[in-house]
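All protein chains but one are shown at their positions in the complex.
The chains carry the letters A, B and C, assigned in the order they are written, with residues numbered from 1 in each.
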Amino acid sequence: MATVHVRFFARYAELTGTATTAVTVPVNATVSDVLHHVRDIIPGAATLPPRPLAALNLRQVRLTATVRDGDEVAFLPPLAGG
Amino acid sequence: MATVHVRFFARYAELTGTATTAVTVPVNATVSDVLHHVRDIIPGAATLPPRPLAALNLRQVRLTATVRDGDEVAFLPPLAGG
Amino acid sequence: MTFLTAHPIALDALLAEVQGPDAGGTCVFLGTVRSGGEADGIIAIEYSAYDAMADAELGRILADARARWPEARVAVRHRVGRVPVSEASIAIVATAAHRAEAFDACRYVIEAVKQGLPVWKKELRRDGTATWVDLSGEPVPARDS
Partner (left out) sequence: MTFLTAHPIALDALLAEVQGPDAGGTCVFLGTVRSGGEADGIIAIEYSAYDAMADAELGRILADARARWPEARVAVRHRVGRVPVSEASIAIVATAAHRAEAFDACRYVIEAVKQGLPVWKKELRRDGTATWVDLSGEPVPARDS
């Protein structure tokens, strides 16, 4: 099993009511698996969009990216900047 | 006759040894006529290039531009700026 | 080195980071918070960021700019927290021996930033309401407004 740190930002933090959590997923789980797990354990996460932007260890990734023990996964509202 | 104020700048002021003079030229004289007149009365002006840049009343003009009484004619080294 | 700051951006300090006797041209870009007019009543934008990732992204953007314009020197600061109208939310400074490189490197960085940083904006209004601004520029009702 792999323990992954999960972070929510901006509006997603408001929707989920939390900024950070940790989930344990099987080895070779994907970011998408992490998202499903989060939806199961955090009621507010049901209101996240079906396919939010995601980052893995500070880089934007597809939801199919594989996570490892100790990774940081973040779900990001549409990016702005500037 | 028309009295025209003549100005020299930068290296041209050094070559002519003067920054300003006044010349009297016939009505309908051109900037080129002014330059010839200047060459006659200011020894150092002989070292000016044959066709220097010229300005008439703060605007760059061809040497064929006609001058009027009270005009300001300037002979300008190659322009720089910035 | 962090490219994020919670304080007003000191342009002089940013210029000092990149300027040297070989710099002939310097291009600066400042992105400032707009009021949007009286009707909007915007008094500030609250910037929140995924700090570590935004910092990493800005570092990658600068590295790209340096690779493209090896003779340019580029610096950037992005505000987080509350930025009042007319204050800069981002400042980019690029110097080079010649102006074309300075302009191009500076423009490159702001365009890359606008492609998206993990930074989010919430417009704060005079009447106390606040709305998230998403990429499309359409306000999204915030939960707390």
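The criterion applied here is as follows: a residue touches a chain if its C-beta (ideal position, glycine included) is under 8 Å from a C-beta of that chain, and two chains touch if they have at least 3 such contacts.
Source: prediction; values computed, not measured.
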Exercise for the section: List the shown chains that the missing chain touches in the full complex. Expected result: B, C
Practice task
Sort through C:66, C:107 or C:125 and give me the one touching the missing partner chain.
Solution key: C:107
Exercise for the section: Spell out the interface residues on chain B facing the chain that's missing from view. Expected result: 7, 9-11, 14-15, 55, 58-59, 74, 76-82
Practice task
Could you list which residues of chain C touch the chain missing from the display?
Solution key: 11-12, 15, 19-32, 34-35, 37, 85-86, 88, 95, 97, 99, 102-103, 106-107, 110
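Just so it is clear, only the chains that are shown with their structure count from here on.
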Practice task
Considering only mean CA positions as chain centres, point out the chain farthest from chain C.
Solution key: B
Problem - Centroid distance [mean C-alpha coordinates] between chain C and chain A, Å - result: 26
Handout entry: Length of the line joining the C-alpha centres of chain B and chain C, rounded to whole Å
Key = 51
Problem - Between chain B and chain A, distance of the C-alpha-averaged centres to the nearest whole Å - result: 75
